[in-house]
Each structure stands twice: as structure tokens, then as C-alpha cells.
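Only one protein chain is missing; all other protein chains are in place.
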Amino acid sequence: MKLTLRVWRQKNADDDGAMSTYEVDGISPDMSFLEMLDTLNEELILRGEDPVAFDHDCREGICGACSLVINGDAHGPERTTTCQLHMRSFRDGDRIDIEPWRASAFPVIKDLVVDRSAFDRIIQAGGYITAPTGSAPEAHATAVPKPDADLAFEHAECIGCGACVAACPNGAAMLFTSAKINHLNVLPQGAPERETRVLDMVAQMDEEGFGGCTLAGECATACPKGIPLVSITGMNKEWLRATRKVAKH
Amino acid sequence: MARTVWDSSVGKKTVMAVSGLIMLMYLVAHVIGNLKIFFGPGEFNHYAHWLRTVGEPFMHYEWTLWLIRVVLVVAVVAHAVSAYQLSRRGMKARPSKYVHRKARTSYATRTMRWGGIILGLFIVWHILDLTTGTVHSGGFQEGRPYQNVVDTFSTWYGNVVYLVAMLAVGLHIRHGFWSAAQTLGAGSRTRDRALKTVADILALLLTAGFIAVPVGVMTGVVS
Partner (left out) sequence: MWEFCGMARTDSGLRKALGRIPQIREEFWRRIKVPGTGEEFNQSLEKANRVVDYLELAELMCLDALHRAESCGGHFREESQTPEGEAARRDEEFAYAAAWEFTGTGEAPVLHREDLVFEYVHPTQRSYA
């Protein structure tokens, strides 16, 4: 396959950045999108040019590192991570636009690499349970209803990639935050800190400069792990409940 | 505590949802009242008079009406301010736009903001037209709403403004009602279809009900 790529190049955080056009040829449809970019980079290095910087790690769809907006879609045209998007989803001769996650809370480091430590800070604000990690307790000592366990697991699937923020017209991080809150708040282990968790994490989310939610639903459409839009509804419910409870004291 | 609710994007959105639902409830009552026009001037004007006497003798003449008006003004202001502030937050969150713009398949966000602004302006015109009579065509008659309404919808611009506004109302409520349910944590996977259906029906009935009046005047059913 022969492709024309328009890639966002940005030297560093202070640089304005602009799209650069490259031609690649000899791309196998079985290649992953990242392998296709590796091919481009090999050529650039051989030509003595600066290769395109982009995030990747496991290349398996589970780490949440890869983060490309492809033709305006976070992670591209399929519901998957960029590393699991293969070139058979494109046609010979296609023109592909490649941009980083765009949000003021995700400053660009270089080219397609953005700083997602805002997500780390949201997790640090409450995305955990405070428990001494000694030896593992007997698993059945804490009974968890199966529907709750299933719901928690569904939300635990969030890999924190940030596609939701990239896809959202308002640059909101509601889906990411709600995934962690739904995950922990529904479990008995998360109960003692249920209220502070949602209030603190939402406050941190706002602090980072993410936008507000208008229920547009682009986030859930882009999410490679299928976190449902109703997750946001769940978080809203938890937040209102926590606000009422805290007000009573 | 109010300080923190308002400061939070979730809290601000809650204010928007609650104020929106208050206005929605008003619209339901308003459309039912409006449809009385089809029963002739006697009934319609009597209803308008009754609105001013609700709660008598405990509530003085027009007190209940003014109470409702104050609540509505507060709701409109709360809704508009929270919408404005949340919009600003959203715009600041994405200072550099994507080079590759996608056509948004959902009309929701596209129509809500502008629809809301159109409705805000319409409300001002509507009050100046049929409550205070400031921009009313022909002679505004205090206490004779039936004739006033016929006057308004006998002008081409009266009909155009009203029809556009009512279509905006329908679209706004269609997304707004469902969205408010999510904001208030009342949505769920099982309830989703029902909520969307209720939103559709509400939007349809309100739009049809409100539009029935100018259509009635235009077709001579109301004259």
C-alpha cells in the first residue's frame, strides 16, 4: 500500500507546530498503524531527518500508552487502541491525518507525544483504596455480589489512554474519572472512602483544566475498552450523594 | 457548601439540569393553558384572569403569578450563566483545534448552545409582545390575550419568529431532558430507552402544542 501521511510535527512544548506531509510505500495491510509509522521513521532516519515521536509501549492494547488521533478519530476508525489498528482498515492511496491528543490539560511534549500526568494526579486524588498491603487476605472473607463485581470489572478495564478526552468536543475527562469511581465505589473495599473519592477526584479533574460534560457521547464511542456513557451518569449520582452526605456533617 | 457545588463542573451542570427542568415544567403548564385558545375568547381570557387570582384570598391578586415569574427569571439566569461558564471551560480545554475536523454525527452539541441563545432572545421578545405589549403590533389590550394572540399571529414575522423558536424548543428539550436525567444520576442502562422516548414525546408534544396556536390563527380556526 502507498499512503500519504499528514503528521503533526512539533519540536517541543513552546513550538507552534504544524502538519508535515510524507509519502510511504510498501506498507503491508497486516502491519499495525504503529509499525507503519516505524516504517516512516526508518526512512526519515536514513534521510537524516528527525523521526516522528509517538507514544507506545505494550503494542498489545492494554497499557494505554499509544495515543493518536487518526483522521479526526481518537485511535482511528475502529473501536480499538492505535497499536491494534491495522493497515487493512485503510485503502491503497489513502490520505491519513495524524494528530496528538489535543487538550490544554495534555500539553504536547514533542510531535505526537503528550503529557498525561494530569490523569495520574486525578488517580492520586482518590483512585485507590487506603489499605495496608500485608499478606493477601482470604478472598471470600469479603462477600461481593456478582453484579457489583461485574460492574466494577467492566469499569476497571479503563487503561487511562485519554481517548475520551481527545474525542470530547469539550475536552472533558468525565469518562476516565467515572470509570475509576464506578470501579471502586461499587466494591465493599471502596465503601469507607466512597464520598471523599468522588468529591476529590472530580475536584482534581476540574483543577487540571478539563472541560465540562455536555453528554455528547463522543467519549464512549472512542473508548477502546468500551466504557459505557452511563458510567458518567453513575459518577454524577455518586457526586450528588456525596455532596448531600458531606453537607449533613 | 454552595460555594463548592457551584465551583465544581458537575455541580454547575446540576444547576443547569435543575433550572432546565423547572423551565420545562413551566412549559408543560404553559402549553396546556395556551391550547384553551381553541375554546374561544371567553374561556381563554377567563383563564388569563384566573392566573392572576390563584391562591386567593391567601395570596393577593397576582402574587402567585409574580412568584412564578421570579422563579422563572432565577431559573433562566442560572441556566444561562452555568451554560456560559461551562462553555468557556470547554473552549479553554481545547485551545488548539484539530486540523482534521470531523462532521459531528450528533446534532446535540451543535444545536444546544445556539438553540439556547435563540430561545433566550425569543423569551425576551415574547414577553415584550404578549405580556407588556411593548413590541405588539396593532393595539395591545390589557386583559384581552385572545385578541392579542390573534394580532401577533396575523403578522408574517410573528409567525416566523414563533415557529423557529418552537422548533428550537423541541430540539433543545429532546437532548436536554435526557441529558438532565444523566446529570442528576437518574439514567441507567435499562432506563435509557424509556428516557429517550419520554424526551422525544415531550419535545414533540410541546412543539406541536405550541405551534397549534399560530397555525390555528393562520388557518382561521382561531379568529
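Chains: A and B, in written order; residue numbering restarts at 1 for each.
Just so it is clear, a contact is a pair of C-beta atoms (placed from the backbone, for glycine too) under 8 Å apart; a residue touches a chain by one contact, two chains touch by 3 or more.
Note that the structure is a prediction, hence the values are computed from the model and not measured.
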Among displayed chains, the one left out touches A
Among A:113, A:151 or A:184, which residue is in contact with the omitted chain in the full complex? A:113
By the document's definition of touch, the residue of A:12, A:124, A:142 or A:189 touching the omitted chain is A:12
Any idea which of A:48, A:93 or A:132 touches the chain not displayed? A:48
Those residues of chain A which, in the complete complex, touch the missing chain: 11-12, 45, 48-51, 53, 109-110, 113
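Here is the rule we use: only the chains that are shown with their structure count from here on.
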Approximately how many whole Å separate the CA-defined centres of chain A and chain B? 37
Within their complex, chain A touches chain B through residues 6, 8, 17, 19, 69, 71-73, 97, 99, 102-105, 169-172, 202-203, 205-206, 209-218, 228-230, 232-241, 243, 246-247
Which part of chain B faces chain A closely enough to touch in the complex? 1, 4-5, 7-14, 86, 89-102, 104, 106, 108-109, 112, 175, 178-179, 181-189, 192
